[in-house]
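Shown here: the complex without one of its protein chains, the others still in place.
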Amino acid sequence: MEATLTTDILFYLFSAAILGCGLMAVTVKNLLHSAIALMGCLFGTAGLFLLLDHEFVALMQILVYIGGVVIFIIYAVLLTTHLGTRYLPASTLKYISGVTLAAIVLGLVLHIDPQATHTAVNPDRTATTIDAIGYRLLDGSTNGFLIPFEVISVLLLSAMIGAATIAKHQKPGATNDEDETGGSAS
Amino acid sequence: MDTSTHQPVQQSVAERLDPHTATTPLGDWVRELCDAPDGGNLLSMTINVIIIIIAICAFSSLTAMVLVWMERKLAGRFQRRLGPTRTGPFGLLQTAADGLKLFLKEGFRPNASDPFTYYLAPLLPLTGAFMVLAVIPFGPSMWIADPELGLIFISAIAGLGVLALLIGSWGSNNKYSLMGGLRAGAQAISYEVSLILCFLLIVLASGETNLLNIVEGQQGNFWNWWIIKLPGAGFIAFIFFIITSTAELNRTPFDTTEAESELTGGFHTEYSGIAFSMFFLAEYVHMFIAAAIGATLFLGGYNAPFEFLPDGWWWLMAKSYAIIFLYIWFRWTFPRLRIDQLMALEWKFLLPLSLINLVFAGILIAMGWIL
Amino acid sequence: MDLVQTEIPEGFTRSAGGGHTEEYYLNMGPQHPSTHGVLRLMVRLDGETVKEIVPHIGYIHRSIEKMAESQSLIQNIHLTDRLDYLSCHMTNLGLCLAIEQGADVGVPERAEYIRIIVCELQRIQSHLLWWGCFAMDLGALTAFLYGFDEREKITDLFEELCGARLTMNYFRPGGCVSDLPNEFIPRILKICEHMKTTLDEYDNLVSKNMIIRERTQGVGILSKERALSHGCTGPVARASGINYDVRKDEPYGIYNRFDFDVPLGATGDCYDRYTVRIEEMRQSIRILEQACKDLPDGDFRSKEKPNYKIPKDEHSFSSVETARGNFSTYVVSDGGKTPYRIKYRSPNFSHIGAINDMASGYKLADLVTVLATLDPVIPDIDR
Partner (left out) sequence: MTTPDQHQDTPPQNRPQSRPQNMGAFTPEAQAEDTCTKPSFYAYFIKRPIVGAFSLLTGMGITLKTLCNVTSTVTQEYPENRDTLTMPPAFRGQVIMPHDEEGEHKCTACTLCEKACPNGTISVLPMKNIANKKVLGKYIYRFDQCTLCSLCVEACPFDAIRMGNDFEHATVDKDSLVMVLNEKEGRL
């Protein structure tokens, strides 16, 4: 996409949203509010990806992170009695480690791309089609992502099995095992 | 959030300008006004966006009004009643009167609720609905945005609908609401899997994620529609789509989220006035959207059933309203499933069968056994 | 949100909390769509699983038994309308039978038949309302209106018969207030014919419906022993396999002249309670057809007295089978115009007591199903 006044405005809007929501996510005391702020932050990131013509990445950001991760975080808050109202005070150690971590990430970013052009859009980029992504993902050569893709699938599968095992393991204390399908809702 | 929708608009409009789509009077006017054919400058974009927003708002409120009227009228006829008759001819203005009543009602917030989440929740469902409406191709030259990944966009946005229910139900500080919200979450996340598998089948068959291309791929007579073109698999996928979309819409027999006889209204127990009307409006806009997506994917969208008939938005409307009639018919016939049965239906029947159906369709396509 | 309550509320055996998840209490009612009036159920829940239910009653207590002591026996009849308002003919009949027994009043043949006809019509009417409400509690609103539509036809008949649609006040000691209106019997027979096809339609719409069967079969089981120990009667007891029907076992009026079956359930789950009621409607149609065929001419009421007095220290007792079960009336007299004490035994009280046995261990939605199949009328509990 060509760099225009519009894209500049949008870039700064998204950046402001990301920074504002990110700050809110770590400072707000109510855990649910903080999850909602995180959602705003992720939306902003999706917007930046759109500006870079990475439609697929942007949509995956929304689908996986907002539609998946944040909803599960909110679900966990809802299921836990006191998380919404009981404020968890952060210790000084946590503050220090958090700031250090942020500084390290910033340094890494600067280190990786010190010559960044810092434009809001990437004019050379053509839109990624879904076929291209598909071919790339299933390409076994050095250019492809078949091995990472498979590794991630195995990882996710093992995570799912692990989660199921943990859930199963806690059950003997529970009383009714018959209708466990409904347990996910309760 | 809205901007992310409009971003592809500009790009696609520029790409897709072919002779028969380019001559819309409104588009000409905007182009003349801005004197910039690329559509990339700020003024034309702003005007475009304003027109789009007005169009979507007008369309969705009109749709909701018509659908509420239709539901009440049909419900009446299903139940040996007349339905609304007093307000306007055939009770057509009943929805408007109801809407007016809701707008004038006191916005009431329980004292112990959480204001931020309580007020945020009613805004979200309509936002999602507007975003999805933007990508539905209503006619050969009638669409707002045409992103390359339209179907993925829809599934991404559709997953957000449940967010409002979760937040609102927690913010209401009511045990019934919370229970409804949790049910909604579990239900929506589960049924989304089957829904996306239905989408995937169409992607597999047409090789496209762009909605306009999917519709164009079904041109010709009605046996070119995916429901018939994929022998067996298309029809099964359509039935699964109807079931899962009914569940996603939280309509009977899957309305455990509201379940007025158990949860006294579920997630919107504590909402009143305009906040409630937002949920209500979004529910009916979502219903239209689901039907329109179903018509687009399986029933050829705006294509006419026979080649000699002209294509146009009226076909999409007719097909969508046929699906909506199904939803209404379900609602006024069936009792409600229990939440654990609902989950069992999804994970024990729909999901495995969808996967099998997908494999089946894959075999059909690979062998070239399509009509 | 503070969902956890530390102290145990009255009636519960265990406090919420403990286990691997936190339990919590939920108030269903007194204002709740599925509690059929102002019944309050306090529920201890683990997620959606009901752990324990404590019913709280008395929200519309009107002290009818106390009021009865200041009203003459005849005046008391209209108070019995307000107990089980869905089977008020039967409750009227209960008091009338007790008065007839105490004051030694005879009933003409025709009046006996009229009583049977009216009571069985009312049983169908009450079960139709229950059928509709049951379907509505399970989420099927259309069935609710279908049930009310059929019920309306019988209600119209009652309106012509005694001028009222809900609080009939039609029976008197020694007969009825008025004779049957013209063309009444053919119309009843027409309704019977119509009901037969309607019941088949109901089977297709609700009884055979898969969702209904999934929601009711194996849900809310009340064993025979528990049903007996709770004192359940009527369709609830019969669904649990207790072969007890006042009409058969202690026939009042002329019920022993009619040929009808008492439907029984095997397991006592919600589906059995459902089928028992549906079958009872068919049996009522059978009784109605026999009664309409044999209806004799004659008086509709024996000689009227201005005041019916039960002799001093005379105790009179009657049991009738209402649409919900055994409704008994016990009148103690001190020889005066007003009774010394009237005690009503209402079926719903026992049924609500059994709800913890039926619904705990199932989901919250099943509690609604159980409540719907109990068919409670709350004013009958709160006398």
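Order of writing sets the labels: A, B and C. Residues in every chain begin at 1.
Here, a contact is a pair of C-beta atoms (placed from the backbone, for glycine too) under 8 Å apart; a residue touches a chain by one contact, two chains touch by 3 or more.
Bear in mind the structure is a predicted one, so any value in this text is a computation, not a measurement.
Among C:128, C:162, C:237 or C:331, the one in contact with the hidden chain is C:162. Considering C:275, C:290 or C:373, the position touching the chain not shown turns out to be C:275 (whole complex).
Annotation: of C:29, C:147, C:265 or C:347, C:265 touches the absent chain (contact as defined above). Even with one chain removed from view, chain C keeps its contact list with that chain: residues 13-14, 44, 51-52, 71, 74-75, 77-79, 81, 142, 149, 152, 159-164, 167, 169, 177-178, 181, 199-201, 203-211, 213-214, 217-219, 221, 223, 226, 239, 261-267, 269, 272, 275-276, 278-279, 282, 306, 356-357, 360-362. Panel shows chain B; residues 74, 76-82, 85, 329-330, 332-334, 348-349 of it touch the chain omitted from the view.
Keep this in mind: only the chains that are shown with their structure count from here on.
Centroids of chain A and chain B (each the mean of its C-alpha atoms) stand 26 Å apart.
Centre-to-centre separation of chain A and chain C, using mean CA positions: 58 Å.
Counting partners per residue, chain C has 1, 3, 48, 363 as the residues that reach two or more other chains. Residue positions of chain A touching 2 or more other chains: 84, 179, 182-183, 185-186. Here chain A touches chain B in the complex through residues 1-2, 4-6, 10, 13-14, 30, 32-33, 36, 39, 43, 46-47, 50-51, 55-56, 58-60, 62-63, 66-68, 70-71, 74-75, 77-79, 84, 127, 129-131, 179, 181-186, going by the rule given at the top. The part of chain C that touches chain B in the complex is made up of residues 1, 3, 24, 26, 32-34, 48, 135-143, 145-146, 149, 205-206, 209, 211-212, 214-215, 363-366, 368. Chain B meets chain A in the complex at residues 1, 3-4, 7-8, 11, 40-42, 45, 114, 116-117, 120, 147-149, 152-153, 155-157, 159-160, 162-163, 166-167, 169-170, 178, 181-183, 185-187, 189-190, 207, 209, 338-340, 343-344, 347-348.
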